[in-house]
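Worksheet: one structure, shown below.
The complex appears here minus one protein chain, its other protein chains still in place.
Each chain gets a letter, A and B, in the order it is written, and its residues are counted from 1.
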Amino acid sequence: MSDSLYLAWRYIGFNRWKTLTLMACITLITVLPLTLQVLLTETERQMLARAASTPLVVGAGGSALDLMMSTLYFGRDVPELINMSDSEEIWETGLADAIPLYVRFRARDYPIVGTTLDYFDFRGLGFAAGRPLAVLGECVLGAEAARRLELEPGDSLVSSPDNLFDLAGVYPLKMSVAGVLKRTYSADDLAVFVDLKTAWIIEGLGHGHGDVARDGDTSVVLERSEDNVVANASLVQYTEITKANIDSFHFHGEPENYPISAVIALPHDAKSSAILRGRFLESLVTAQIVVPFEVIGALMQNIFRIKNVLDAVIVVVGLATVLAIALVFALSLRLRQREIQTIFKLGCQRATIAHLLAAEIILILFASGVLCVGILLIVDHYSADLVRLVFVN
Amino acid sequence: MKQSIKLVVLIALSTGLQSVRGADDDLLEVYVVNYTLQYFASRITGGHARVEFPAPRDSDPVFWKPSIATINDYQKADLILLNGAGYAKWLSGATLPRAKLVNTSSAFSDRYIKIGGEATHSHGPSGSHSHTGTAFTTWLDFQQAILQARAIAEELVSKRAGLKDTFEHQLDLLERELLAIDSELMEIGEKTPGIPLVASHPVYQYLARRYGLNLRSVQWEPREAPTDEQWAELVGILDAHPARWMIWESEPTKETQERLAMLGIESLVFNPGANVPESGDWLDLMRENVDNLKQIL
Partner (left out) sequence: MIKITDLDFVYPHGEFRLMVPDFNIKRSEKVAVIGPSGSGKTTLLNLIAGITVPKHGTVEVDEVTVSRLEDRHRRAFRITRIGFVFQDFALLDYLNVLDNILHPYRITRALELSRSVRQRASVLAETMGIADKLKRPVGELSQGEKQRTAICRALLPDPSLILADEATGNLDPDNKSRILDLLFECVDAHRATLLAVTHDHELLARFDRVIDFQGFRGGVAE
């Protein structure tokens, strides 16, 4: 067999384009479904892991999926809001710890997540640089957000205005970067975390003193008096919380009425979870309590249904490719008729011809297999990043 | 130093040397926002916790601003005991983990005293501050102090269930002492119904309410000479409220005392105990306060 392999090796080397084409076909048709499987498995793992680690979410009534997308993945769409009192009520039941989230604003297209320090403990978020939030006006960046924005502790980041044409609306807030989180390969990597109160300040529920005009830049000044500077539209207006003015910041109204987008509830045990869910179901309020694993699990099932369709398509394409490859080998055999006749005349063994063809097929399959394994190893190694790039980003 | 030794001896005596201190690893790390809470927590834990109160001795814990590093220390604690009622203004601008926060006065939050219309002013190196909003020296109503101590004990038990008996025993001892002071103050109040009193600083609202003291406040500092406007304000108050005693957080200057004497007003010290005293412990301070207040009898 080694002689057959040698001859086959020479043959496929001589006919390299035919060989490469065959290898490409075989590799593609093998790698495609397997890659899809790897990526979907990783997607399922990531999405379910994040959902599974989040026991309960409380939010406004409506689409549970929208609520999940906002709460777990900080999606662009802002769900209907609830009040801070909903979070405090959960604390007061003594059945669960409550982590409020307010995901509404963005900073250079990255979601600003207003929350409490408990969120970081809950998600097990560690710090690659800097420190946790300490005072108003600070932010902590996810690993990928920090990398793309090229920011590190000590730098600044300005929140994006809610509406460019609403002059009476939210002014951008200049936030100080306190820390950068370690990479988690989750939506947290792309988030800008702030204290809930900072998020409310961005919204305008909290006010304080801040510089409005840049010193020495007269081009942005519309009107200047002794104690007031009015800027024109060319100025990037922001508020900034500094050591000097932090004491001047205050909030109007009752904090319990302030808006949040959801509450992550961490029940103390299964019984507490059941009781808490029961209370929400019985309650007349429009808020809903959702088990993320059930919602995302149902979403995954839908995805798998689509995967079945894709699998069927791949099977059909695969069959066609196999037939085409078989035809190529058959034609190749025909082209080698003279060679076969020659070696027959020379006195080769009966099995030699079969060995030669088998060796050719084995070598091509082996090379394709090695290529497949290589590609799959690379895909598997980077599957977390690829999934996040495609699905989470 | 003297005060610390006293505290240790007191703890040792009250526990009858029966508590066994666990390994350092098992020590609860508790951070508080004023000395009163530090005293309560230290008494109740009986040495089974490290109770930290980082504000400098000469600062007013209400308006003290911790550094970022100190805030980080608070964040790392196992428990953060808050007074509630808006005490520790720095909390509104700081980020602390909700799961570790304990509002020791939440049991009576519906009975907080709202204050307003008081004059804002500026003074000294710490800058200006205002006493509008909610009165925050909640423990000066010693029934409320007991509730705060109970809230502390409850949280400690939730963290260290195995030490429940120790904590409850320590709480019991503390409660008795607080009750004793409460009784004495009640007696003073009953014996001096309606007697007009003036407070140098608006920090005695709960004391006044609980013990029936007829108290009006100005906003003076013990070590600062009042301005002419402030004297005028006092005189205006005295017209309708002829007080003979002014209650101070600490000993006022001789000049101020003398000028008050010219108005027929004597000074007495009732230290709220927000920060660590020069000597003695919190209980010593309160007993001294009671003795001082007895002068109005």
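Things to note:
The rule is simple: a residue touches a chain if its C-beta (ideal position, glycine included) is under 8 Å from a C-beta of that chain, and two chains touch if they have at least 3 such contacts.
Just so it is clear, the model here is predicted, and its values are computed rather than measured.
Taking the complete complex into account, the chain left out of view touches A. Shown as candidates are A:E240, A:E339 or A:D380; the residue that touches the absent chain is A:E339.
What subunit A contributes to its contact with the hidden chain is residues 3-4, 6-7, 10-11, 13-15, 338-339, 342-350, 352.
Basically, only the chains that are shown with their structure count from here on.
Touching subunit B in their complex are the following residues of subunit A: 91, 97-99, 116-118, 121, 131-136, 138, 195, 197, 241, 246-247, 249-251.
Considering their complex, residues 65, 68, 71-72, 75, 89, 92-99 of subunit B touch subunit A.
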